[in-house]
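Have a look at the structure below, then the notes.
Presenting subunit A:
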Amino acid sequence: MRKFFFWFPMSAFLLLIWMLLANALTIGQFVLGSILSLGLVLASQRLRPLHGHPKKTLTILKLICLVIVDIAYSNWVVGILILKGKSAHRTPGFINIPLDIRDPHGLAILSCIITYTPGTVWSGLTEDDFILRLHVLNLKEESDWIHTIKNRYEANLIEIFE
Partner candidate 1 sequence: MMGWLDHLPILPVAVPMMAGALMLLLKDSRRKALTGLAFLSVTIQFAVAVTLLFMTAGDISSDWNNDIGVYLLGNWIAPFGIVFVVDKLSAVMLVLTIVLGICALIYSTAFWDRVGIHFHPLFQFILMGLNGAFLTGDLFNLFVFFEIFLAASYGLLLHGSGSRRVSSGLHYITVNLIGASLLLISISLIYGVTGTLNMADLGIKAGMLDAENRKLFETACAILGIAFLVKAAAWPLNFWLPNAYAAACAPVATLFAIMTKVGIYALVRMGSLLLPTGAPAAFGGDWMYAIGLGTLLFGTLGILAEKNTGRLVGYSIILSSGTLLTALGMPGVTLTGPSLFYLISSVLTTGAFFMLVELIKRTESFGSNVLSVSFEAFGLDEDKTTDYSGDVVGVAIPAALAFLGLSFFTCAILIACMPPFSGFVAKFALLSSALELTDNKLSGPSLSAWLLVIAMLASGLATVIALGKSGVRLFWNAETLQTPKLSIREAIPVSVLLLSCIALSIFAGPVMDFLAETASSLDDPNQYINAVITQASNKTMVGGH
Partner candidate 2 sequence: MPLVLIVVLPFLGSILAAILPHNARNQESWLAGIIALVCAGMVIYAAPAVFNGEVLVQTISWLPSMGVNMTFRMDGFAWLFSLLVTIMGALVVLYARYYMDPADPVPRFFSFFLAFMGSMLGVVLSGNVIQLVIFWELTSLSSFMLIAYWHHRQDARRGARMALTITAAGGFCLLAGMLMIGHIVGSYELNEILASGNLIRNHPWYIPILVLIALGGLTKSAQFPFHFWLPNAMAAPTPVSAYLHSATMVKAGVFILARFWPVLASTDQWFWIIGGAGMCSLLIGAFAATFQQDMKGVLAYSTISHLGLTTLLLGLNSELALIAAIFHMINHATFKASLFMATGIVDHETGTRDMGVLSGLRKAMPITATLAIVASAAMAGVPLLNGFLSKEMFFSETLFVNQTSYAGYWLPSLAVLASSFSVAYSLRFIIQVFFGKPATDLPRKPHDPPHWMLFPSAVLVLLCILIGVFPELIIGSTLKLAATSILGDHLPAYSLAIWHGFNLPLVMSILALVGGVSLLYVLKPLFRSYPGQTPILYRFDGRKSFDAVMNGIDSIAYILLEWFSSKRLQPQVLWIVVITVVVGMLPLLGGNWLHLKEPFSFDPAFALLWTVGGACAIGAAYLAKYNRFRALVLSGGAGLVTCITFAWLSAPDLALTQLVVETVTVVLILLGLRWLPRRVIEESQITPLRSFIRRFRDLAIAICSGLGLSALVYIMLTRDKPEGLSAFFLEKALPEGGGNNVVNVILVDFRGFDTYGEISVLGIVAITVYALLRRFRPPQESIHALENRHEIQTIDGNGLTNEHSLPKGILLAPNVLGRLMLPVITLISLYFLLRGHNLPGGGFVGGLIFATGIILQYMLSGIHWVETRSRVRPQYWISVGLLIAGGSSMLAWWVGQPFLSAISWDIYLPVIGKLHLSSVILFDIGVYALVVGATTFMLVALAHQSLRFYRKAPVAESETKAGTGTQLNFSDRVN
């Protein structure tokens, strides 16, 4: 099933984009969008040999909510840090986090979450043992960050992608 429906997630994503962009919600646009989406997925197959297979829609939604909340919080924190300027006690630094997730799409989404969230930047990944090097703008408690990454994000992502 998985192998046979490899095209589905991406095609659905593309069709969604198409329908969002189209000026009108018509059957014609839907058909056109479907054809294009499917065609593109098939055409780009050789350049995308790995397919992501997200499952567990609920987990996905949960993760999205978590991320939005975290981003909102980080926005606040970082904004305050900027406004305080030099008076703020910042302790920027790197932390190394060994990752368990191996699915490339999972890793990619993790990198997106981390980097898109203000205050953290994905700064490196070791080649063989997948140790994530993370730069944090305000590093207070290293274990908090490890906890956030491992439990809030990585666990959910493993659930979704593996």
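We take it that a residue touches a chain if its C-beta (ideal position, glycine included) is under 8 Å from a C-beta of that chain, and two chains touch if they have at least 3 such contacts; residues count from 1.
How these were chosen: all candidates are chains of the complex that A comes from, given by their letters.
From a predicted model like this one, the values you see are computed outputs, not experimental measurements.
In summary, of the candidates 1 or 2 that share the complex with subunit A, the touching one is 2. Against candidate 2, the residues of subunit A that register as touching in their complex are 10, 13-14, 17-18, 21, 23, 26-28, 31-32, 36-37, 40-41, 43-44, 46-50, 52, 104-105, 107-108, 110-112, 122, 124-128.
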